[in-house]
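Here the complex is missing one protein chain, while the rest keep their positions.
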Amino acid sequence: MIRVQREDFDVGAEIDRLSRGRHGVGGIVSFVGVVRGAAGGEPIGAMTLEHYPGMTEKLLAEIEAEARQRWPLEDALVIHRYGRLEPGERIVLVVTASAHRQAAFEACEFLVDWLKTKAPFWKLEETPSGPRWVEAQASDDQATKRWVAE
Amino acid sequence: MIRVQREDFDVGAEIDRLSRGRHGVGGIVSFVGVVRGAAGGEPIGAMTLEHYPGMTEKLLAEIEAEARQRWPLEDALVIHRYGRLEPGERIVLVVTASAHRQAAFEACEFLVDWLKTKAPFWKLEETPSGPRWVEAQASDDQATKRWVAE
Amino acid sequence: MKLLYFAWLRAKIGIAEETVELPAGVATVGALLDWLKRRGPGFADAFRDASVVRVAVNHTYVPWDHPIKADDEVALFPPVTGG
Partner (left out) sequence: MKLLYFAWLRAKIGIAEETVELPAGVATVGALLDWLKRRGPGFADAFRDASVVRVAVNHTYVPWDHPIKADDEVALFPPVTGG
């Protein structure tokens, strides 16, 4: 399941939901991404995550389906927030449940890597010198190149 | 931090605690191990985890210290339960918090692998033909051999 | 045609979305970009370097030579930064 929402989420309740009543689940791996308050010793301000409603959900559902195809998962969940987020706030939750811990770990890391580099979000950081759009990472550019005739 | 306890734990609260007030944390990876209700189509009954109080805590603290030494972690937590556990019950929680998601994933998987094969627990399974002590896994035997002159 | 702009493209253009009548001869994403660029200073600034513009038609990434139709939803945005 995937959800794109402005509100925060309840990590414990979401993890519980993925294992309850599923007799085949042996391990549940989760990743919680939070807004860092500092990087390289420099304080970081709040940021605003902009997204393209409709397309975000479509791409997230596609990557979740790919994870379920590649690993024997009992269930998977991706929740991604948008809007203004302060340092320390949760941004993203990925949960994978499987009979096998290795499958759960690999699928979770796969989803998180995709989200962190290719999910259709744009970040506006609040800095001491004003708001600043975060540049795309090189990995995104490479991944996107095959889609774009330049 | 490590804890060995009979009681259940609150996954969401423990994950929260690891990130709260830590400005350097960007990602928190967690693993929840649960007692499976079936394996290979066969139903599994409850099991009882026996351990050696004192030594368990010592070995868990050692492996947690090793994980902190090998990866740049902001914090780490291992909670392991003992006693009788029904299918669906949580057995173990491992949480790792880091500025870097890859470090958090690797350290968590390292700790879980160790716990699942080398943690000083003995499992008594309830089967239709009576209680049965679970055999050690090969990986444990190999790991232990260097300690034992046979 | 519905046009959507995101992130600094939206900021430079000054609007998030609009509905336009497609002029005759604009049949591909590339032609649309050339036409948009000439609609005013904000557009010219936003689309100066087309290599940093990504385009999705009806929620799917498309290349420059992708055909466009009057009832398409076309979104234009910078490379995504991830979550």
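For reference, chains read A, B and C in written order, and residue numbers begin at 1 within each chain.
One rule holds in what follows: a residue touches a chain if its C-beta (ideal position, glycine included) is under 8 Å from a C-beta of that chain, and two chains touch if they have at least 3 such contacts.
Just so it is clear, the model here is predicted, and its values are computed rather than measured.
S.K.: Taking the complete complex into account, tell me which visible chains touch the one left out.
M.R.: The chain that is not shown is in contact with B.
S.K.: Among B:6, B:20, B:58 or B:84, choose the residue that contacts the chain missing from this document, as touch is defined above.
M.R.: The single option touching the absent chain is B:58.
S.K.: Touch as defined at the start, partner being the missing chain; which of B:18, B:32 or B:49 qualifies?
M.R.: Only one listed residue reaches the unshown chain, and that is B:49.
S.K.: Applying the definition given at the start, please give the residues of subunit B touching the unseen chain.
M.R.: Contacting residues on subunit B, toward the hidden partner: 33, 49-50, 52, 54-55, 58, 80, 91-92, 115-124, 133-137, 140-141, 144, 147-150.
Note that only the chains that are shown with their structure count from here on.
S.K.: In terms of touching chains, how many steps apart are subunit A and subunit B, taking the shortest path?
M.R.: Step count on the best path from subunit A to subunit B: 1.
S.K.: Specify the chain with the shortest distance from its C-alpha centroid to the centroid of every protein C-alpha atom present.
M.R.: Taking the mean of C-alpha atoms per chain, the most central one is A.
S.K.: Report the chain whose CA-based centre is farthest from the CA-based centre of subunit C.
M.R.: Checked the centroid distances; the maximum from subunit C is B.
S.K.: Just give me the whole-number Å value for how far the CA centre of subunit A lies from that of subunit B.
M.R.: 25
S.K.: Between subunit B and subunit C, what is the gap in Å from one C-alpha centre to the other?
M.R.: Distance between chain centres: 51 Å.
S.K.: Please tell me the distance, in whole Å, between the geometric centres of subunit A and subunit C computed from their C-alpha atoms.
M.R.: Distance between chain centres, rounded to whole Å: 26 Å.
S.K.: Provide the list of subunit A residues touching at least two other chains, using ranges where the numbers run on.
M.R.: In subunit A, 33, 116 touch at least two other chains.
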